[in-house]
Structures are given as structure tokens and as C-alpha cells.
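Okay, handing you the structure first.
Complex shown without one protein chain; remaining protein chains in place.
Take a look at subunit A:
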Amino acid sequence: MAPAKAPAGHFSILYFAAASTFTGKTGEHLPAPVRARGLFALLEERYPGIKDKVLSSCALTVNLEYVDVGEDDAEDADRQIGEGDEVAIIPPVSSG
């Protein structure tokens, strides 16, 4: 179920639903560390257009906990994503 362990100096990122469709991947490994607030900009560089079309409606988890990086004064604004962390892009959900 979990992705292959990230190699040294990297973290894992998982893409679900629309994020998976847009990137064409279910996940990958990216170099760590990264500021959580900078992650969406980094993904926009790799996948132009993803910010407006997908990420703007997505939440972010790090190691199964939601991280709030939306505003300048957000609680987790200075959070770092480190080596070995598991990050996930969470689009709007649709169970039921």
C-alpha cells in the first residue's frame, strides 16, 4: 500500500484523484527538504497549470496529518518537509 521508501535525501509525494490524473502519476520522490508553503509552487514548475486547475482546491497532508499552508499567518507556514516524509495531495473528496 505504501509507496517504495524514498531514497536518501528525498521525500515521497502521493497524488490522488485529479492530482493523479493531471500529473499522470500516483506518486514520486522529490528532493528534501522543502518548505511546505513552497510545495505548490514547486509542483507548478514541474506541472505547469496544476496550481489553478487542481491544487487550488486541494489540501495537503504530511505523515497523515493535515498541514495548513494557505495564508501567511497559517499555523504551519514555516513547516519543513524533510527526508523520508510522506506527503499527499488531497483533492475534494467524493465517497458515498
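Keep in mind that, in the parts below, a residue touches a chain if its C-beta (ideal position, glycine included) is under 8 Å from a C-beta of that chain, and two chains touch if they have at least 3 such contacts; residues count from 1.
As a working rule, contacts and distances are computed from a predicted model.
As stated in its UniProt record, the chain not included in the shown complex is "Molybdopterin synthase catalytic subunit", which appears among "Translation initiation factor eIF2B subunit beta", "Charged multivesicular body protein 6", "Molybdopterin synthase catalytic subunit" or "Coiled-coil domain-containing protein 22 homolog".
What subunit A contributes to its contact with the hidden chain is residues 1-4, 6-7, 10, 12, 14, 16-18, 20-22, 25-31, 42, 45-46, 49, 53-54, 57, 61, 64, 88, 90-96.
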